[in-house]
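One structure is given below, represented as structure tokens, and several questions about it will come after.
In this view, the complex is presented without one of its protein chains, the others remaining in place.
Take a look at chain A:
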Amino acid sequence: MTKTRARLLVICFVGFISVLGLWSAIKPDRTMSEFENRVLASFPSFTLEKLWTGKYTEQLEDYVVDQFVNRDMWVGVKSDLERLSGKAENNNVFFGKQDYLFERFEAPMDMLDKNMNQILRFAERQQAHFDSISLLMVPNAQSIYPEYLPPHAIATDQAQPPLMAFITKQLGGTVNIVSLLQMLTEHKNEQQLYFRTDHHWTMRGAYYGYTAFAESIGISPVPLEGMQQHLLSEAFYGTYYTKANQRSTKPDRLELLDPSLPKYEVCIKGSKGCSPSFYHMEALQERDQYKVFFNGNFPIVNIRVDHQDKEKQRSIIVFKDSYANAFIPYLAQHYTHIQMIDLRYFRFQLDRYLAEHPADDILMLYSVTTMAKDDIFKWLN
């Protein structure tokens, strides 16, 4: 190596590591990464015990990784390199065709078994007190659009339709299972039923969920044509985007289909006042624009609608995950009182709560992913 070459290499390398290190150290910390949609590690508090156990240095390492200068850029570079090297995925999110992103679904059967048993126990106990108890399972996007997955990727992804068939077989005798696969597949080419960059369904997807549910309990669904359409956003980047970290991904359109309703109010239990609308337009300024529906998830939300028709003087309890948020506005066309309960945050004694807040119907609306992975159905019992 000649002197000049050596000097150049030394200057570049030592410069690179010391400048980036120093810069990262003095730049102000960020609490949150919008790009990755998560809270970043902050400077750890010091205790002697943490030092002895090695926990302190561990936290310090997390801290410097999270607060590295231009972290978002580096995370994007890694994703680009994965793609450049011919990989069809990054961080378990597939780069699909037509700009679709899909998250690989893998779930051990034991959690699903456990959850089904909880639902069964609950339904058997409550059956007598309600006109209907229904379960609506929302499949993931690749169950409806498998052709958009990268070639052969389907083999490494656990298919949800067989799981749904299994659940139907196990619970079908006790619970009214609303099957969505056929309905969604029939309409999949009309309009986008799922977001490309987010795990949720669009309001149009939710409409077919509503149709299937309504028909299953003998309500005739209101046709889509009469509803007002609003384009809320053309720059929605969802959760898959924040995992795949591909800046070149095209954003989603977020569309509102507003059913015409009489006056109604949405009351979040524990917060002051009620809102006259399902939609929370301030959320459009945030990264997670899906929060435009109800501004996110809460333990208990009460919706009262001023219906005059006699057959609409009914009430329903909806146990739900976030998929229900785009679905509820349609349901409100048929009930004067809807109680949304999110079991992830609900910590009351449920049987007593139901006795004190009676209703006519029960709907459990969950994504198959939640049913197979989340340990939340224990709160039913």
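Simple rule for what comes next: a contact is a pair of C-beta atoms (placed from the backbone, for glycine too) under 8 Å apart; a residue touches a chain by one contact, two chains touch by 3 or more; residues count from 1.
Heads up, the rule we're going with is that contacts and distances are computed from a predicted model.
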Seminar exercise, completed: Name check vs UniProt for the chain missing from the figure, options "Nitrite reductase", "ATP-binding cassette domain-containing protein", "Tol-Pal system protein TolQ" or "Alginate O-acetyltransferase complex protein AlgI", returns "Alginate O-acetyltransferase complex protein AlgI"
Exercise. Of A:N91, A:S216 or A:S275, which sits in contact with the chain we cannot see?
Worked result: A:N91
Exercise. Quick one: which of A:N117, A:T156, A:S233 or A:S275 touches the chain that's been left out?
Worked result: A:T156
For this session: Write the list of chain A residues that the hidden chain touches.
Result: 1-10, 12-14, 16-18, 20-21, 24-25, 51-54, 57, 60-61, 64-65, 68, 71, 74-75, 77-79, 81, 85-89, 91, 150-156, 245
